[in-house]
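Read the structure below first, then the notes.
Left out: one protein chain. Kept in place: all the others.
For reference, chains read A, B, C, D and E in written order, and residue numbers begin at 1 within each chain.
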Amino acid sequence: MVHPKNIVVKISGKWINPDKPEIIGGYARVLKKLYEEGYRIAVVVGGGRVAREYIAAGRKLGLSEAVLDLMGIAATRLNAMLFTVILDDLAYQGVPRSLDEFMEAWSTSKIVICGGFQPGQSTNAVSALIAEAIGAKLLVNATTVQGLYDKDPNKYPDAKLIRETNVEETYRILIEEQHYAAGGYELMDPLSLMIIKRGKITVKIVYGGDPENVYRAVKGENPGTTIRPE
Amino acid sequence: MVHPKNIVVKISGKWINPDKPEIIGGYARVLKKLYEEGYRIAVVVGGGRVAREYIAAGRKLGLSEAVLDLMGIAATRLNAMLFTVILDDLAYQGVPRSLDEFMEAWSTSKIVICGGFQPGQSTNAVSALIAEAIGAKLLVNATTVQGLYDKDPNKYPDAKLIRETNVEETYRILIEEQHYAAGGYELMDPLSLMIIKRGKITVKIVYGGDPENVYRAVKGENPGTTIRPE
Amino acid sequence: MVHPKNIVVKISGKWINPDKPEIIGGYARVLKKLYEEGYRIAVVVGGGRVAREYIAAGRKLGLSEAVLDLMGIAATRLNAMLFTVILDDLAYQGVPRSLDEFMEAWSTSKIVICGGFQPGQSTNAVSALIAEAIGAKLLVNATTVQGLYDKDPNKYPDAKLIRETNVEETYRILIEEQHYAAGGYELMDPLSLMIIKRGKITVKIVYGGDPENVYRAVKGENPGTTIRPE
Amino acid sequence: MVHPKNIVVKISGKWINPDKPEIIGGYARVLKKLYEEGYRIAVVVGGGRVAREYIAAGRKLGLSEAVLDLMGIAATRLNAMLFTVILDDLAYQGVPRSLDEFMEAWSTSKIVICGGFQPGQSTNAVSALIAEAIGAKLLVNATTVQGLYDKDPNKYPDAKLIRETNVEETYRILIEEQHYAAGGYELMDPLSLMIIKRGKITVKIVYGGDPENVYRAVKGENPGTTIRPE
Amino acid sequence: MVHPKNIVVKISGKWINPDKPEIIGGYARVLKKLYEEGYRIAVVVGGGRVAREYIAAGRKLGLSEAVLDLMGIAATRLNAMLFTVILDDLAYQGVPRSLDEFMEAWSTSKIVICGGFQPGQSTNAVSALIAEAIGAKLLVNATTVQGLYDKDPNKYPDAKLIRETNVEETYRILIEEQHYAAGGYELMDPLSLMIIKRGKITVKIVYGGDPENVYRAVKGENPGTTIRPE
Partner (left out) sequence: MVHPKNIVVKISGKWINPDKPEIIGGYARVLKKLYEEGYRIAVVVGGGRVAREYIAAGRKLGLSEAVLDLMGIAATRLNAMLFTVILDDLAYQGVPRSLDEFMEAWSTSKIVICGGFQPGQSTNAVSALIAEAIGAKLLVNATTVQGLYDKDPNKYPDAKLIRETNVEETYRILIEEQHYAAGGYELMDPLSLMIIKRGKITVKIVYGGDPENVYRAVKGENPGTTIRPE
């Protein structure tokens, strides 16, 4: 059940939120172009400032992490909704809340945009699960960084961007060594890596501040880091 | 179908949002006290900063007002969710999205908290409709001001707080004279006034920055302005 | 997000109800013709006799207006359902109950038919909101009268049909002067007028007893009254 | 899983509809009395004039029976809604559309009122299924007649009311002999009889024009015909 | 509302279940072929071993038949889900739980697959109702036997396969004579026969162990028994 023209685009909440209308507009243009070239596209939007605000408030009020996660997910859906309505007729005009609902929406053949699904599961993991479910072999992850580094670039000025690697190596860098905790996990948590490996999905990590990077990645370029599934 | 112990509390989005955890905590304590005294309480939470941010972003991107309203409503539901989880077992753990869904949730006998329902309808109108539907005779409106003034207090230093009035007079001040447009409408739009009149609902406008004002209003005091339905 | 071939047709409950199978058939033929010419059509069906019967019964039993409105809306949905099943494969086979649900159904590219959405909001307002949400620039209102008159034609034999006007003037005639209360409001309530103005939607009021009037109005004729948004 | 205080009341659409507000009021009083005596009550409301009107219109327009049935069911739900809102806090404020949804609503311990569930299944069958599902041993069927007759009372002036009988005999009279087709089927169709037999449910057929008959039947009297399940 | 290219395929739970991956694969190929030839296809999957296991367990635990039926239906939906995901993009990726939900899913123009809908209603009856609702004139019933026999082939070695018959005769053989109870009912219960008669639907009973029989039946052959509606 491989569908070579099915692709998943994960976009960091840093780029799809009310502070970035121009970048949202840029992503809309890129997706439109890809859609017209015959790609079928699923989009997962991460949290961002608003999610963090609700989580911080809830934490002060003594809420548990599971409940904070519910609120963070609700905030990602607000970003997803914003992007959905901008895409207008190209997108299914609803925000699926689970993989079941996603699959129903996917049946309309439109671009489908979602945020998080369920506490305990990152939006990166959601994008990997969707890729697997729709037989996509490419997941473009539009992040806040240029790609994967061999060590934490914030700490080590000599950190080098890795242009090509595989899942095993990524796991070792991001998780086992854990030399840059949260930052690393934002790229790929263990569940995401496990899914892309078993689903044989190529991940391209690109800098999301320039929406064209997503277009380039889909068309075969490698604007950041490419992670091979094997 | 009058239920004297059923009350509706409308709280401005200025007070229930991630910037105000202490005030949310204060409202939680007030509602708990009222709940334990045997009141059945419906809460409607308004928009606020987050709603305005999404609306502003959408407007820049050329979205229509109906669609912006959908996003603003989604944002009010995020505030409603935050308040719902804080109230824990006292509240129905879901945010109804229509009057039908509200009535189903109300069947659990818990406090039910919602945001907006539908584009073209303010959260003030929602609170009035709910009051009418559950036979409440009191709607406490916890706003950003001390109550209703005879003219726009921002413009006229001699504006006087009105302590008691009726719907007709409120309509005349807020809508016909329209001397303070948005600010006035935030208190009560024409639909809200029409519903409280036909539903014979007394409205108490209080300053929401002090949650105790809601308690005082329910217990018979008049901490701001009382609007009689006749 | 203007879509010149998107149109909204509001049809009075007087024409879409179990007493009028021939007229329903006529509307089905007109919509089929427009659909085949490439128009994308949303339909809003008003209440009618059945809605009035349930509302009258509920009122005798002491129900509040908000609850009566819930029942009236449920009755409009029965009419919408009747029209939906008649349109067969041309129409989405479900009746959306909110603007959110409407947008999801609209994603199927079929004709979507709904009744009312929410208490406190007329089916005229619903049709204006939908027009705004889908970027339609034309709303055809198939009513029980020939168009807008300068005064109440039931009272004044010399009342004149207005062929062209704008929103401001319509507001003045229907609402401020209020010389024909209910009849006027059935054409356009204040919320509807506010939405068509902000959404820059042209409204054509036509006599709904002849479904062909809707076709004529869409194709550029003015079979009744045309209300310009500016 | 027998619950001796769980009962099901099936009420003909002739009695719960907008033409009969006084009778609806009477049923509300009877159910309130039973509820306060500790009975847990499920109610199923049949179709009636409105259902027949939509079905007749749809038939003229060439709709299939399955689709007509969908509309008839939607009309029974309108009657169920009317009765639900009248019962106010005693009833779950929603109308379940399937046995699954009924069971969820039943979890609130309130009176639950529904109309039909699914094309091809009468509201009599729905009431029998619900009785079985909730372990009720009594189903009171408030009909348009005094009870079960040995032959069609409309045709034979000497038809005699049967005061006590069993399922086998009822089957023979109503279905095998079929001497009064529709009238008989309105009392009990084959599926309903099969379910009450296997569920060991006693049915009391009473004249529904007097709501007190339901109270009497629950309290052990036999105001019409009692059908024993064995 | 006759749609000559709409067809319904009922498949026994014996063939669509986790024990029969090859046969499921065969059905997927047959449906794909028909879909590409322009047929619009609804599929109803029956229960099977898993359904029987849950029902048997529940019966030991004292559950009522209505509740057992709910579980059996849930099990048919599991089979429907398995077949749905195998069909991939050809099928609507959800399993409708009622005729309403089916009609909504049918609006996507994809193959729609469901299991049972409601206790008290067999999956045969569901397939007949769907055929009627979508204007299909052919229902292919892929069963565990070669077709309809004049007497129970398990008991009588001289039982003869009937190649052509009509509904009346089928009713007489299967239901009135009841010479092979459960086995007969699995082919067609009284409700199913009633619906195919009123809906003027031709039924072709074929041996489901060979999926190609379904293709042959659709293309005009008669691989088992053909039941004419008149």
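Please note the rule applied: contacts are C-beta pairs under 8 Å (C-beta built on N, C-alpha and C of every residue); 3 or more make two chains touch, one makes a residue touch a chain.
None of these values were measured; they are calculated from a predicted model.
Out of A:L70, A:C114, A:V203 or A:I227, point to the residue that touches the absent chain in the complete complex.
Hidden-chain contact among the options goes to A:L70.
Given the contact definition stated above, which residue among D:D19, D:D88 or D:E104 touches the chain not shown here?
Spelled out, the listed residue whose C-beta touches the missing chain is D:E104.
In the complete assembly, which of E:V85, E:L161, E:I175 or E:M194 touches the absent chain?
In the full complex, the listed residue that touches the missing chain is E:V85.
Since one chain has been left out of the picture, which residues of subunit D touch it in the full complex?
Residue positions of subunit D that touch the missing chain: 1, 3, 100, 103-104, 106-108, 135.
Can you list where subunit E touches the absent chain?
For subunit E, the residues touching the absent chain are 17-21, 24-25, 50, 53-54, 56-58, 60-61, 63, 67, 70-71, 74-75, 77-78, 81-82, 85-86.
Against the chain that's been left off, what residues of subunit A make contact? List them.
With respect to the unshown chain, the touching residues of subunit A are 1, 62-67, 70, 97-100, 103, 117-121, 125, 128-130, 132-133, 135, 190-191, 195, 198-199.
In the analysis below, only the chains that are shown with their structure count from here on.
Out of B-C, A-C or C-D, which pair touches the same way A-E does, with over half the contact pairs the same?
The chain pair with the recurring interface is A-C.
Rounded to a whole Å, what is the gap between the Cα centroids of subunit B and subunit D?
42
Need the CA-centroid distance for the pair subunit B / subunit E, whole Å please.
54
When you check subunit C against every other chain, which residues touch at least two of them?
Expected reply: 1, 63, 67, 70, 100, 103, 108, 135.
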